[in-house]
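There's a structure below that I have some questions on.
All protein chains but one are shown at their positions in the complex.
What follows is chain A.
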């Protein structure tokens, strides 16, 4: 089996209008269609997690420095891992409000990569937008897979959030046995 190591950090986020941000992240692998021979197995590491809440004191960027260390084994290239992110903001009462959804593919060439993942959030009707401005809350996705799949996106009307910055390093092993050059 070929092996993929993803080692890096979710460094932080910029461009969000809210402060006190936290990020919930997860990795999704596997085919978009059912395929018996392409299966990804997570050998070590946690598939999802949540960062701490960070409040920037100076400047715009919220820093998390959240470590990511994943070890996958696979027999096929389909379903290359995708990192999906949800950025939430926390107010002084401890309530969380959605700031943005985003996803990015894990890079496929070995080495260290700087990734910038843009985010978006569902807009809702004008009433919901007004309520969100005053009281907080706002629409959220019921099922998280719309974040990383394109299937039903046309139903959504969204607005942009900020950008999440990641630094991921990739180590690949045994891919030449399967005829994949990297």
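Rule of thumb we're sticking to: a contact is a pair of C-beta atoms (placed from the backbone, for glycine too) under 8 Å apart; a residue touches a chain by one contact, two chains touch by 3 or more; residues count from 1.
Keep in mind that, in the parts below, contacts and distances are computed from a predicted model.
Engineer: Any idea which of "NADH-ubiquinone oxidoreductase chain 4", "AP-3 complex subunit beta", "B9 domain-containing protein 1" or "pyruvate dehydrogenase (acetyl-transferring)" UniProt assigns to the chain that's been left out?
Structural biologist: UniProt protein name of the non-displayed chain: "B9 domain-containing protein 1".
Engineer: Decide which residue listed in A:28, A:66, A:84 or A:121 touches the omitted chain of the complex.
Structural biologist: Within the whole complex, the residue contacting the unshown chain is A:66.
Engineer: So which of A:30, A:45 or A:79 would be touching the chain we can't see?
Structural biologist: A:45
Engineer: List the residues of chain A that touch the chain left out of this view.
Structural biologist: 5, 7-9, 12, 20, 22, 43-46, 49-59, 62-63, 65-69, 71, 90, 94, 111-112, 169, 171
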